[in-house]
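Missing here is one protein chain; the remaining ones are kept as they sit in the complex.
Letters are used for the chains, namely A and B, taken in the order the chains are written, and counting of residues starts over at 1 for each.
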């Protein structure tokens, strides 16, 4: 029970942070107030929508609990009115974004395991939960998703964290420990990759097809 | 029974009109005949697909009733052969589009309530039903969705109409009255916004993040 509450709070915090990133993208694209709110909601909720539709957890969680709708709407409104202040927060935003990623991949992998998926499939769903919202945000804004372009920052730590949770819980390792390790790996990797400008290998030679 | 029939007819008319808008986008993008038909179908059916997948109403409605497939295919064919005539209809198209929006948000919110969603979630699903097809159309055509850019024309009236239906029916107000008010508010707002060139507030200051 208590753990469920913790997961809910973490999930809502992740949703809020991702919604901020969607709102900021909307401000950058000069969308109006409602466009900002809609893009914030789509970004904050998109990953969970994808996961729930894929595993058959319908109606999807965001529609069964009003807090999942109010939180990203609020984030969108805040972005609209206070985006210059958010801009001054600068690197803080990236930290929040990393925390959101960590929360989402864990929540996604745990839920997928609960629905009887294999560890590998649960890891993939954790990844999808973590990066899905941002991918939809970028597609709607007319950009190649940043998760494809800078995978060291997003896709790799997200998959690492999700895989630790999925296989750790599958092997019945202590739940809190597994989640803590996954969180630290995912968030730490994401932040280190950004601060140290890590880059993943690029294809050698130009594309010939 | 009779009411269900009315809803079906309204839904099919909305689907037809939205499919026309998808077909016209395809003509503008110089797609060939099958591209026109596919984009017409995706635009006419996309909102309902999203709604049904999210609330778990599967197989989605458009796949359970052949009329939902034949109507947008016909609209696509008509657009392909008669798009210059449609062009001369000019503002009429916008009126049809507004009517389609009104029909879809009402049908979407009603169906979501039927599936046990809360009024707020039902309003969100009404919005998604009304604007989802157009958003998919724009993304496939390589554009930032018009519903994000001109929210006064689409997203705001759609959400207003959906919210009136969702909360009105939740409060057990007279069904016909609630739907009529929602329809008038959604369609009227949409048309007034267009004819009077309303604009929603834009973010102040340039994006700094």
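Operating definition for what follows: contacts are C-beta pairs under 8 Å (C-beta built on N, C-alpha and C of every residue); 3 or more make two chains touch, one makes a residue touch a chain.
Just so we're clear, the structure is a prediction, and the values are computed from it rather than from any experiment.
Asks: Among A:8, A:95 or A:139, which one is in touch with the chain left out?
Replies: Selected residue, touching the omitted chain: A:139.
Asks: Which one, A:53, A:93 or A:173, makes contact with the chain that was left out?
Replies: The one listed residue touching the chain not shown is A:53.
Asks: Tell me which of B:60, B:95 or B:181 is the one touching the absent chain.
Replies: Answer from the full complex: B:60 touches the omitted chain.
Asks: Identify the residues of chain B touching the omitted chain, counting contacts across the whole complex.
Replies: Here the touching residues of chain B are 24, 26-36, 38-39, 41, 49, 52-53, 56, 58-60, 62-64, 66, 69-70, 80, 83-84, 86-88, 90, 93, 139-142.
Asks: What residues on chain A make contact with the chain left out of this view?
Replies: 53-56, 58, 112, 115-118, 120-121, 124-125, 135, 139, 142-145, 147-152, 155-156, 159, 199-203, 205, 207-209
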